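And now, subunit A:
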Amino acid sequence: MIFLLTWIPFVAAFLILLTPSEKKSALPIIAKTACLLTFLLTIGFLWRFRPDQPGYQFLIRIEWFPAFGIAYQAGLDGINMTLCLLHALVSLAGVFTAAREKKRLKEYLFFYLILVGAIYGVFTCLDLFFLYLFYETTLIPLYPMIGIWGSKNKEYGAMQLTLFITAGAALALFGILLLYQKTGFGTFDLIRITEHLKNAPFAAHDQNFLAALILIGFGVIASLWPLHSWSPIGYAAAPTSVSMLHAGVLKKMGPYLILRIALACLPAGMAHWSTLLAVLSGIGILYAGYAAISQKDLKFMVGFSSVSHMGYVLLGIAAMTVTSVSGAVLLMFSHGVMAAAMFAVIGFIYEQTHARGVFDFGGLGKKAPFISMSFIMASLASLGLPGFSNFVAELLIFIGSWEKSPVLVGLAVLGVLITAIYLLRAVQHVCYGEFNPKWNQLKDAVTWQEKFPFVLLLGALLLFGFWPQGLLRLIQPAVGAMLP
Partner candidate 1 sequence: MNFSLLLPEWIALGTLLILIFREILNGPKSRNSSGIAILLTGTALLLLSLFFLRNSPGSAFGGTFVLDSFAVFFKIFFSLAAFVVLVSSRFFFRPLGGEKTAEFFLILWCALLGMLFLVSANDFLILFIALEIMTLSFYILTAYQKGNLASIEAGVKYLILGSLASAFIIYGIGLLYVVAGSTHFDSIQAAFAAQPGHKLLLLSALLILSGLCFKVAAVPFQLWAPDVYEGAPVPVVAFLSVGSKAAGFALLIRLIFTVFTPFDHERKILFPVLAAMTIIYGNLGAVVQKNIKRLLGFSSIAHTGYLLIGLAAARDSGLAALLYYLLTYALANLAIFFVLSLTANELKSDQIDAFRGLAERSPFLAASLFIALLSLAGVPPLAGFVGKFLILSAAIRDHLMWLALIGILAIPISLYYYLGVIRSMYLEEPVHTASITVPGSAKLILGLLITGILLAGFFQSPVFRIVENALQHF
Partner candidate 2 sequence: MIPIGHVLIVSGILFSIGLAGLLIRRNILLILLSIELMMNAANLLLIAGSALHGEADGQITAFFVMVIAAVEVTVGLAVAVLLFRTRQTVDTYDIKWLKG
């Protein structure tokens, strides 16, 4: 069943390819149906998931390339269950935005579905080869999507994003191959490798080297400072639904793979680098926060903000305690949903006004109350307000990391304040103050199709803000099993 998550979008993409592009109305229906199906499927998995049961659930295994010990193996534990839920939410919300694309809709939806399917592949597969395969597959649609449908310096942004992530991925591939080689029993089966390395870990210097490769390689997509610069540029250039998916979900693949490979398989190597990682994350939090303050473009601001928030995630991972890593996973979820909502808002406004400067607007609160409210709520979630799950996640990270590095946690707490500074400033200039008559044509979200993404995303944030246990009960046992 679990492979359906990956293949429903792929099949839908194929269907879209076969649909003549004149049938404008059929295209969104196919795309939406596919995303809805995967969403429901994910909810179904969530429903049947047994948190108390150790190991992976819904496991499937198809021998694929036996000569190299490659198998199509997929399964869910608490961590990737959470991330699948994140992806289900964001991709469903994103498809509603994507379907509003006016230019070359068919191709856009095709690429979008490929992207969606590949991300599911990354989050469900438990075989290093397929993990990497799907990870890189996400690049195929990204370049044209940003390049064709993007805005502002789109070619440059698309190129940077693609090259940076590829370079990182290539390093990570090197690490994965070394890992494969060194375990020595010829399998890419992540479960077996993990188990094997629990009992017979590598020598310290091997672990250090491998962990460094994985950390740098996947640190790029996790926008670890100073490898982050593609992210604001790329997000600013990308079309809305790509920004949503990328900032919301794709970026989370980095920490996820660091968890799965570096933390689970190479704990000593991780421990070796943890101080450095924590320091870099700390720098990232403050640096990106301050950089966000001086941005005049909303998308750039949110781009830097996402770099800053990924700093928290990495800080939590670096501390390597159950609490902090659980917090990091929860933050991956929360920030993903939040970032998607944020980009959806900006995209919604940009679609109509073709402006997205922090100071271009004013008084939208009266003119477009729904959108403004969504923007405010997303901002509040981002700045770690209780009631949204971001708060719980950050709190857990702080608690869990305090013992390891109190100074950095102190700085990270300060980072929350910095976040508040730029977000509230943005809210004030966009939603408050006098209405700028230039945007008289601006329409609020009226139809349910327009409102749905926001309701879905913000609702999820609130739900798990009040009931964090709903996710933590999945995450915590999985993290506990993963940590030494």
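The candidates came about this way: all candidates are chains of the complex that A comes from, given by their letters.
In this section, a contact is a pair of C-beta atoms (placed from the backbone, for glycine too) under 8 Å apart; a residue touches a chain by one contact, two chains touch by 3 or more; residues count from 1.
For clarity, every value in this text was computed on a predicted model and none was experimentally measured.
**Q** Judged by that same contact rule, which candidate in 1 or 2 sits against subunit A in the complex?
**A** Candidate in contact with subunit A: 1, the rest do not touch it.
**Q** What part of subunit A is in contact with candidate 1 in the complex they form?
**A** 64-68, 70, 107, 129, 132-134, 136-137, 139-140, 143-144, 147-148, 154-155, 158-159, 162-163, 166-167, 170-171, 173-174, 177-178, 180-181
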